[in-house]
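Omission of a single protein chain aside, the complex is shown with its protein chains in their original locations.
Chain lettering (A and B) follows the sequence in which the chains are written, and residue indices restart at 1 in each chain.
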Amino acid sequence: MALCQKYNLPYKMQEFLFFILAIICVGAVLAMILTKNPAYSALWLVLAFLGIAGIFGLLDAPFIAAIQIIIYAGAIMVLFIFVIMMIDVRKGLSPEKKKWTLFLSGFLGLVLLFELITAATGVFSQLKTVGTENIGSPAGLGRLLFTDFLYPFEITSVLIIAALVGAIVLAKKKENE
Amino acid sequence: MIPTSYFIVLSALLFVLGIVAFFVKKDLITQFLSIEVMLNAGNLAFIAFAKAHGLIEGQIIVFFIITVAAAEAAVGLAIILLIYKQKKTIKSEDVNLMKG
Partner (left out) sequence: MTEIIIVLVKIIFAMMWFLVLTLYLTWAERKESAVMQDRVGANRANIMGVRILGLFQPLADAIKMFFKEDFTPPFSKRFLHNLAPFISFFFSLVTVATIPFGDVLRIGGKTIRLQILDLNIAILFVFAMLSLTIYGVVISGWASNSRWTLLGGLRGAAQLISYEVALGLSLIGLVMVFPTLKFSAFVEYQGGLLFGWLPKWGIFLQPLGFLIFFIAAMAESERVPFDLPEGESEIVGFFTEYGGLKWGLYMFTDFMKLLLISCLLTTFFFGGYHLPWLYADGFHFPWGGTWLLPHGIVVLFQVLAFNLKVFFFCWMQILIRWTYPRFRYDQLMDFGWKLLIPLSLFNIIATAVILKILG
């Protein structure tokens, strides 16, 4: 992060920060799963996103970290909480009956985790630095975004307009009803 | 520099937790939230590999993923609101008919 480069955080410090942030992320996601009320789930998820933004900061991506907070934590999650507030959630929810789905999903999750990690360990040996050391500066990101990735960028704007119109049409009250 | 493997393992863990949350939870909103968790786990892997390779393209992909997630959240939440208006419930099991 900008911070790390400037003050040259020692390795131990970085590692410490990483573990704190990782614990926050995983703990918050676990708490999201364990709480019954969706509103609390959403708030836990906000905490997880803040942790992930911190990890992005450690990974030399200050711009993405800021975007993560502004868009994910600041806009998308507020939207979720908005909807949760408007919906009376407790009405529709009956206590969970099928216990076996829980165990099954837990088991399958563990299998998947094992699989992903074995898949990833094969890749680690091939990792080598090819680009520049100082990546993730907003200027470099912007330059690439408006040259090589110009078409995807413009298409994204069309997508967002489409989503905007779609959301308004869906949520609007119909005139003739 | 912290080894990339740490970040990848964390990313895998978050992804799996997202999947488990998707199966365990029964209301549409929390399931939607767990999709966001999965997306973020993917983002984390992208950024970690971008750092490991020293290439900025990984970060650009994440930029696009975040914008797409914003669009997805807007439409998805509108749909959930509609479902709630028609069925007065947001339990995913109760939404089992093709026609409202």
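What we mean here is this: a residue touches a chain if its C-beta (ideal position, glycine included) is under 8 Å from a C-beta of that chain, and two chains touch if they have at least 3 such contacts.
Please read these numbers as outputs of a predicted model, since none were measured by experiment.
**Q** Sort by label and list the shown chains the missing chain touches.
**A** Over the full assembly, the chain not pictured touches A.
**Q** Which listed residue, A:L34, A:M85 or A:L104, touches the chain dropped from view?
**A** A:M85
**Q** Among A:L21, A:V46, A:L116 or A:L144, choose the residue that contacts the chain missing from this document, as touch is defined above.
**A** A:V46
**Q** Pick out the residues on subunit A that sit against the missing chain.
**A** Counting over the whole complex, subunit A touches the hidden chain at residues 2-3, 6, 39, 43, 46, 62-63, 66-67, 69-70, 73-75, 78, 81-82, 85-86, 137-139.
Methods note: only the chains that are shown with their structure count from here on.
**Q** With chain centres defined as C-alpha means, what is the inter-centre distance between subunit A and subunit B in Å?
**A** 7
**Q** Touching subunit B in the complex: which residues of subunit A?
**A** Against subunit B, the touching part of subunit A is residues 11, 14-15, 18, 22, 25-26, 29-30, 32-33, 38, 41-42, 45, 48-49, 52, 55-56, 58-61, 63-64, 67-68, 71-72, 75-76, 79-80, 82-84, 86-87, 89, 91-94, 96, 101-102, 104-106, 108-110, 112-113, 116-117, 120-121, 124, 127-133, 135-136, 140-141, 144-145, 149, 152-153, 156, 159-160, 162-164, 166-168, 170-171.
**Q** For a test of understanding, state which residues of subunit B touch subunit A in their complex under the given definition.
**A** My answer: residues 1-2, 4-10, 12-21, 23-27, 29-30, 32-34, 36-37, 40, 43-44, 47-57, 59-60, 62-64, 66-75, 77-82, 84, 88-91, 94.
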